[in-house]
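All protein chains of the complex are present and in place, except for one that has been dropped.
Presenting chain A:
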Amino acid sequence: MYGDLGLKLVQHAKRTQSLSQLPPYQSDIVRSVTREVRDLDRDVTEMLEPFNGHFDPAEEPATACSLLVRHLCMRRDKRCLLAYHRVRVEMIEGMCWSGSDLLDQVQASQNKVAEEGARIGSAEGSGASSLSPEEEEYARQYEDLLAAYKGQWTDIDLTGSLEPPRDLFIDVRVLKDAGEIQTEYGAITLTKNSQFFVRQGDVERLIAQGFLQKLN
């Protein structure tokens, strides 16, 4: 029945709300729902054609009702589509604010898939990204917007943690090679599996990005 596919999308969205990571974009269902809307619209146009624009609902209650049902189906589909995308967009924005590198992850997974694809010799490269191309573009532009907004106040990190630090200095372990960073006390080279006692403010971003792990 019409509207069932839209319901499936909304159920996906409901599940997405309770997940910490963004599940893959359901491009197949989205495409089917938009096709359904287009089919319904064509039906409506065909039904109205013989009336030449002089349709009186009171004279033809049956046709009017049939039109109403189709119209409601279209409206429902639209609502499902919009709600699905809104849930995802809100999650993308949240990720931008929390500083988890959305696009890096996407690119990393794409590169990996591209490598594998090259090895196997198939052309399907972009299947593993959980964002649709449009969503990637949105995330990129939102990131730019956020950076421009933050640029107005250089002395406050708007996306920084809201929890006050307990200690000025913390122990961290390096999970991934991150190169050299400059601190007040000189440069530190962050090589994998090494451990440092550093000022929290210097490495907060790297912890958020997953390069470092905080030790108690």
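Convention: a contact is a pair of C-beta atoms (placed from the backbone, for glycine too) under 8 Å apart; a residue touches a chain by one contact, two chains touch by 3 or more; residues count from 1.
One rule holds in what follows: contacts and distances are computed from a predicted model.
A chain of the complex is left out here; the name its UniProt entry carries, from "Vacuolar protein sorting-associated protein 16 homolog", "DNA replication complex GINS protein PSF3", "Cytoplasmic tRNA 2-thiolation protein 1" or "60S ribosome subunit biogenesis protein NIP7", is "DNA replication complex GINS protein PSF3". When the whole complex is considered, the residue among A:A13, A:L131 or A:V172 that touches the unshown chain is A:A13.
From the options A:L72, A:L158 or A:L215, the residue with contact to the unseen chain in the full assembly is A:L72. Take chain A: the residues that touch the chain left off the picture are 1-3, 7, 10-11, 13-14, 17, 61-63, 65-66, 68-69, 72-73, 76, 79-80, 82-83, 86-87.
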